[in-house]
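Only a single protein chain was left out; the remaining protein chains are all shown in position.
Entry: subunit A
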Amino acid sequence: MNMFLQELKTYRKSTIIWTASLIGILITVFAMFPSFAKEAEEFKKLLEGFPEVVRNAIGLQVDTMGSILGYYSYIFTYVVLCGAIQAMNLGTSLLSREVREKTADFLLTKPVTRIEVITSKLLAALTSLVITNIVYLTSAYIVATIIKTDDFSGKVFLMISITLFFIQLIFLALGMVLSVLLKRIKSVLPLSLGTVFGFFIAGMLASTTGDDKLRYLTPFKYFDTSYIMQNAAYEGTYIIIGLIFVLGAISATYYIYSKKDIQAL
């Protein structure tokens, strides 16, 4: 419990900053919705002028852009991008921070097992993500209700929004397993930014080519917002793949970290 609280305290600031940024992005773009909706037809014409490849790449669905859910799902792509960076950062730094700041000697000479160390850190990271998601979801829903032009399905809104958490889980797990696999991580940000953008660009490619195989490779495409809007359901295959990846990566983290030599300073 002491380690959990300590970790939570460590990540308090970054949780606040990331949550604020997510909401910032959302509100800024949402604020434009009323004027956008008013002239939706004009915009549609304008957007249809874009080559289809480009529209696909940036995730524009012209037909649905006029509705609040359609508009939201477009912004949401970028909210998820931002959230993925947060989660990846968190995952990568959880264990590597102790090595980089040379505090591993302090923590691991205390009467605790390495399993307990990982568990406390993982739980703290999850708590931080859950807090981010709850705050984000609440504010997003409130803003959407204020600016809506037509009624929208709360359930679908929730279903889209909560995929932020799922994708964050995937990147948290990815960050953690990378941090124990790589020998020494000098700086977290370049690694996590690089990885997240890599996947994001792969996701854009997947959209332009419509290649289903590419979809498997990038978590950003596991939850297709237009599919969710049409069916009010997720695609089972991708949920399973995501779940397997998260469980696999976290088990690997436990296993590798328990066996790992903590190098001298």
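Keep in mind that, in the parts below, a residue touches a chain if its C-beta (ideal position, glycine included) is under 8 Å from a C-beta of that chain, and two chains touch if they have at least 3 such contacts; residues count from 1.
Simple rule for what comes next: contacts and distances are computed from a predicted model.
Here one chain is missing from view; checked against "DNA polymerase IV", "Integral membrane protein", "ABC-2 type transport system ATP-binding protein" or "Beta sliding clamp", UniProt names that protein "ABC-2 type transport system ATP-binding protein".
If you put the missing chain back, the residues of subunit A touching it would be 2, 6, 10, 101-106, 108-113, 116, 259, 261-265.
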